[in-house]
Each structure stands twice: as structure tokens, then as C-alpha cells.
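Note that one protein chain of the assembly has been removed; the remaining protein chains are unaltered in position.
And now, chain A:
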Amino acid sequence: MSPTPPKRFEKPSIWSFILILVVLLFLVTGINNANITLSRVIGGVMNIGDFLGQAFPPDFSRIGPIMSAMIETFEMALVGTLAGVIISVPVALLSSRTTNSISFLRSLTRGAVTVMRTVPDLVWALLFVIAVGLGPFAGILTITIDTIGFCARFFSERIDELDKKPKEALESTGSGYFGVITGSVLPQATPSFVGTSLFALEKSIRGATVLGLVGAGGIGVELSAQMSLRNFDQALMIIIIILILVLVVENISQRIRAKYI
């Protein structure tokens, strides 16, 4: 008699079973509450067709003010990302086991970075609009916080992965803490920092285009206004300009990474 093969299906534990049931419940109620019907899907396709019909050809008559809003969006992203990257370096040094041996301080900075990363940027934007008023400053602050959440985490992970031998070699010269960071940690980590920062800039530009929806400056407010007024031809022009800017920045960033990193 041949040996019995293993069971096709292992009975899940009671907790796994409860988890599966809860997820299934949310799935069913989610689909139910969304009121998905065939007529709505067909209607949706028709509406998209209607939008495209009205949007084409895009209206470039307001290209001047739209371009200045787009430049403001790019500037918000650039300033916010740069500020976020600069702040991320000391934050990452405080978050890394290699450069900070005080575990309490490490946990504190890691916790702060996690909060910055997990709260969505639109929520930060709403908070900063309340704090500093409508306009690009609120957008810059939002992007700065979002960039710290992204960069500080990757920077500190990179610092943790660095080759420890150069650090020890420089310690052996009588160098102190800042000397080791200056001579070993920063030079080794810089290419990775630059790569991560370029990704952060791409992310910031995409993010900055929608911050205007909550009044935090940039082109988002224009897009929102034209959509509300059903000026779809102008809205399409804005979408095309956003697309071009994002693609250009992504392309330049990719070239820089390929050449230098």
C-alpha cells in the first residue's frame, strides 16, 4: 500500500477562521453598499464617453494662468521635498541603530516618522490649511512632512545596512562620533540618499497636484474648479499638463539615477 499524501487543506485555527469571516463580511457589505449594478456600470461608461466628448479638443486658451499654477505646484514639490530631505538626514541618524545607541531616542524618532508616513497627505494638508491658511505654504509643509515620513525611513534603513569596516577604520584614527558620520556614514550612504530623494520628488509632484483640492495651493484647485463648472475641455488640458510634468520629472530622475547611482 502506497503512503498517504498530505491533506489538501489544513483546517484553520479558530482565530484564522474568525479573521476570514470578518474579512468576508466586510467584502460582502462593501460590495452591497457600493450599490454596484449593471445599469450603473453601463451608465458610467456612457458618462465617461460624454466627458471625453466634451473634453476633446482640450481648450488651451487659459494656458498662461494654468502654467503659472503648474509652476507653483512644481515649486511647492521642490521646496517641500528639499526641506524634507534635509530634515530626514538627522532624523535618520537618530533612527538608526548604527548611529544612535540610545534605544529610547531611537524608538521616539522612529515613532514620529511612522506617524508622518501613515497619516495621508490630504489630512496633513487640511491640518496645515487650518494652521497657516490657504495657499502654497500649507502645501510645502504637507510635502515636507510626507517626505520626512518617506525618506527618513529609507535613509535609516540604508545606514543600518552600511559596511561597518570603514566606520571602524575611521574610529581607529581617533575620530569622534561626528567624524565617523562625516567620513564614513554620509559618504557611503549619499548615492542611496540621492536615489531615494529623487523618488521622493517624483512622489511629491504627484501629491502636490491634488493638494489644491483642499486649498493647499498648486494646480489642484484649478482642476477642481474646472471639473465643478463642467469645463471638461479645460480640465483635460490641466490633466495633460500634469501628465507631461510628471513624465518629464520621472524621466530626468531616472536618467540621473542611471548615470550617477
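Structural remarks
Just so it is clear, a residue touches a chain if its C-beta (ideal position, glycine included) is under 8 Å from a C-beta of that chain, and two chains touch if they have at least 3 such contacts; residues count from 1.
One rule holds in what follows: contacts and distances are computed from a predicted model.
UniProt lists the omitted chain of the complex under the protein name "Phosphonate transport system ATP-binding protein" (options: "Anti-sigma factor antagonist", "M56 family peptidase", "Membrane protein" or "Phosphonate transport system ATP-binding protein"). Here one chain is not drawn; of A:13, A:103, A:173 or A:228, the residue touching it is A:173. One chain is missing from the display, and on chain A it is touched by residues 165-166, 168-176, 178-184, 187-188, 190-191.
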